[in-house]
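Let me begin by handing over the structure; questions about it come next.
Missing here is one protein chain; the remaining ones are kept as they sit in the complex.
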Amino acid sequence: MSDAVTHEHHHDAHDHKPTGMGRWLFSTNHKDIGTMYLVFALIMFFVGGAMALVVRAELFQPGLQYVDPQFFNSMTTMHALIMIFGVVMPAGVGLANWMVPMMIGAPDMALPRMNNMSFWILPFAFAMLLGTFFMEGGAPAGGWTMYPPLITQLGDGFPFLIFTVHFLGISSIMGAINIIATVFNMRAPGMGFMQLPLFVWTWIITAFLLIASMPVLAGAVTMLLTDKYFGTSFFIAAGGGDPVMFQHIFWFFGHPEVYILILPAFGIVSQIIPTFARKPLFGYVSMVYATAAIAFLSFFVWAHHMFTVGMPLAGELFFMYATMSIAVPTGVKIFNWIATMWRGAMTFETPMLFALAFVFLFSIGGFSGLMLGITPADFQYHDTYFVVAHFHYVLVTGAIFALMAGAYFWLPKWTGHMYDEKLGKIHFWISVISVNVLFFPQHFVGLAGMPRRIPDYSVQFTEWNMISSVGGFVFGLSQLLFLWVVIKCVRGGREATEEVWEGARGLEWTLPSPPPFHTFTTPPQVDEAVAHS
Amino acid sequence: MSNSHDTYFIPAPSSWPVVGSLALFIAFCGGAVALNGFEYGSHILLLGFVVIAQMFFFWFKDVIVESLKGVYNNQVDISFRWGMAWFIFSEVMFFAAFFGALFYARIYSVPWLGGAGTGAATNEFLWPAFDYTWPLLATPDMTVEGIASKFTAIKDVIPAFGIPAINTVILLSSGATVTFAHWSLKKNRRAGLCWWLFATVALGFLFVGLQAAEYVHAYKDLGLTLNSGIYGSTFFMLTGFHGFHVTMGAIMLTVILLRSIQGHFNKERHFAFEAVAWYWHFVDVVWLGLFIFVYWL
Partner (left out) sequence: MLYRNMKHFWSGLLSLLFLFGATVARAEYGLNMTEGVTPLSRNIYDLHMTIFYICCAIAVVVFGVMFWSIIRHRKSRGVVAAQFHHNTTAEVLWTAVPMLILILMAIPATKSLILIESTGDADMTIKITGYQWRWHYEYIEEEFGFFSSLAPESNAARQLKSGIDPNEIENYLLEVDNPVVVPVGQKIRFMTTAADVIHSWWVPALGWKRDSIPGFINESWAIIEEEGTYRGQCAELCGRDHAFMPIVLKAVSEDEYYDWVGEMMVLTMDAEAGADRDWTLDELLEKGEKVYSTFCVACHQVDGQGIPGAFKPLVGSPITTGPVEDHISTVMNGVPGTAMAAFGSQLTDVDLAAVITYERNAWGNKSGDVVQPSAITSIR
């Protein structure tokens, strides 16, 4: 087949790109697919963020000013579903698509057609999900956790919600399979597992988590569907089931899911910090084992989301201890990053700033997570804004900040242009300040007793909510700056060198910026020096 | 892994992935509006399935053509293997969710409703007349005076050592026949390949047929339905999804059989055959789990 890129007739010199719509619709190119993932994630970030801003606007002061409580609940639910399944996961896969083949010296992903399908499911799936806004009964409003029996009260949107989850699951599983096949099978000669950059490692482990957990979610929502329409009673006590059973199955997926969101972020940060500290990553081997340990443990802690459902004491103790133990491998990662900085020669370009903020703010989120993991204390914290503060620290200043860091870090490689450093720094500083104004006060209102998922609150919570809302709007608007930096960088700017950053090490930095449409059509020979720095 | 790849293979742009996404979208939307009571919903669903089927057909046709042309190398073969293996693993986890539900109901929720462990107050105040039994023939709400139960009562359940045991034998033998087919293929005995495959397909459909007869019996005579409480729910969802997988596997085997008859595959390269065989063994193993935990214990 003429279009098979083979050793005998490779044409890097005259990069033959397909043109027009077909280039994107029918793509089998990891870079194009990666780009589509990233653009999609960015768009959804604004959609999901706009919903969060509706939430924050309504919570600016007590009383109901703008929206009906039911719609408010839809906003909360859809915000979360979009941010998790439409932003962080696709962005992570997008980065993997772009970077993993270049990092391991492969020409593309192992299964390029399936790769395209993984992406194209997303716009269709979210069209289904967003379509529920226009249906009788409105969009899902039972929380992203979809607990029955509440979720079964949803109107016409219900089957659409369930099928969206199935649809997204198919996409994630195919994406994960592809990454595993790529890393296991497409590494360049000489690239052993212990030479893989950490970003690749974190993605292999994430892919395992995905394959093991997404089908379980699919099973759980299938049971919701049959309970509502086909007379089963999985979650109905009158028939011998238990509403809490759903929570167990959901969180068996849900907890690994949060590490699916954060592990690639760990990977990105592990690439950036050594680069700007101009020093090899400290404790490479322990980083790999720590990541694997986190992933392994994540399957034994799920019930820490349900301490208040009334489990037997032995269960509560088991899940408390297991949860606490995750702090150890996570701590190892934090300490390794700090040790990498130690006695390095650091510079503070935007990617590094975001990465440093990540280490600091993610740890704060981790500490509150640890506090939540202490069962008796969680009897007070649970379902309050303290939890909301916790997960936004790990998700926004964790996952999102790392994704931003990665975007700044790799933009010059992708586009061939340097982004505007000054604007980048302004974006960073506004973001990092406003995000704390946004989420830090939520610890206080949470401890003081404000439940989550409420559109209206009693007046003693007013001040902190106002501050939080102001922070939210500043943070949200400052993301427009990010959008601008990206657009500006795509359109032009100072030309980027191959290496881009002074301290950059690894195969991807040996390629031209931007890399040719098909990279590594012949396998590069990897020697120790080029492999992880 | 410095293995054998001196060349790389990257497929040309293809329209099937995006068609597949669209087809799934149509099917899901059709299913959803059908559940919402829209009268043409099932037609849309059907349309979706038709598009999905033709997508699979053409996508695999492309793959087969490429494969027959010999543009695939060892590396592509290995990629396919990784892909299939992890796909099967994801299916295993899907079944795990339903097995989890079964174990949870048997070990926790039903005993709790019956007053065991932390369920003492639950039983005393909410379901005082309910006792734990498994199989759960009478649901908790059937034991409450004065309210109509939402569920159908079970007269009896299907015993393990009747048709289920026969089905176990059938499925296990089909696992053997597919292995014989593989051996024949590796020895390049085409007739053996086709006959053993044919036997496998026949056993597969026989299994499905017996299973369907059991379902009719359960619904008609035993009052065992999807709507008969947690026993019926777990029973039908587990065996139903399994039966669905057997059907899919049997269809895939049929395709492989037809291709074998046409002379596809050779003794070194026959990944499609192996993939379907793996799938078949997976279906087999799941059945063993079902036989033990759903029917027997």
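So that you can tell them apart, the chains are marked A and B in the order they are listed, and the count of residues begins at 1 in each.
By our rule, a contact is a pair of C-beta atoms (placed from the backbone, for glycine too) under 8 Å apart; a residue touches a chain by one contact, two chains touch by 3 or more.
Every value quoted in this text rests on a predicted model; they were computed, and no experiment measured them.
Among the displayed chains, contact with the absent chain in the complete complex occurs for A, B.
Of the listed positions A:F367, A:W429 or A:W484, the one in contact with the omitted chain in the full complex is A:F367. Considering the whole complex, the residue from A:L130, A:I334 or A:I430 that touches the absent chain is A:I334.
Checked against the full complex, the one of A:D108, A:D242 or A:E508 touching the unshown chain is A:D242. When the missing chain is restored to the complex, the residue among A:Y321, A:W429 or A:W484 that touches it is A:Y321. Where chain B meets the omitted chain, the residues involved are 112-113, 118-119, 121-122, 125-127, 140, 146, 150. Although one chain is not displayed, chain A still touches it through residues 61-65, 67-70, 73, 136-138, 141-143, 147, 149-150, 152-153, 155, 228, 236-238, 242-244, 277-286, 308-310, 313, 316-317, 320-321, 324-325, 327-328, 331-332, 334-335, 338-339, 341-348, 356, 359-360, 363-364, 367-368, 370-371, 374-377, 379-380, 382-384, 437, 441, 444-445, 447-449, 451, 453-464, 466-467, 470.
The definition used in the following text is that only the chains that are shown with their structure count from here on.
Taken together, the chain A residues at the contact with chain B in this complex read 1, 3-8, 18, 22-23, 25-28, 106-108, 110-114, 116-117, 120-121, 124-125, 127-128, 156, 158-160, 162-164, 166-167, 170, 173, 176-178, 180-182, 184-187, 189-190, 211-216, 218-220, 222-223, 225-226, 229-234, 236-242, 244-245, 248-249, 252, 310-312, 518, 520-523.
Considering their complex, residues 1-2, 5-18, 20-22, 24-25, 28-29, 31-33, 35-36, 59, 66, 69, 71, 75, 78-80, 82-83, 86-87, 89-98, 100-101, 104-105, 108-110, 112-113, 117-118, 126, 136, 139-141, 149-151, 225-227, 229-234, 236-237 of chain B touch chain A.
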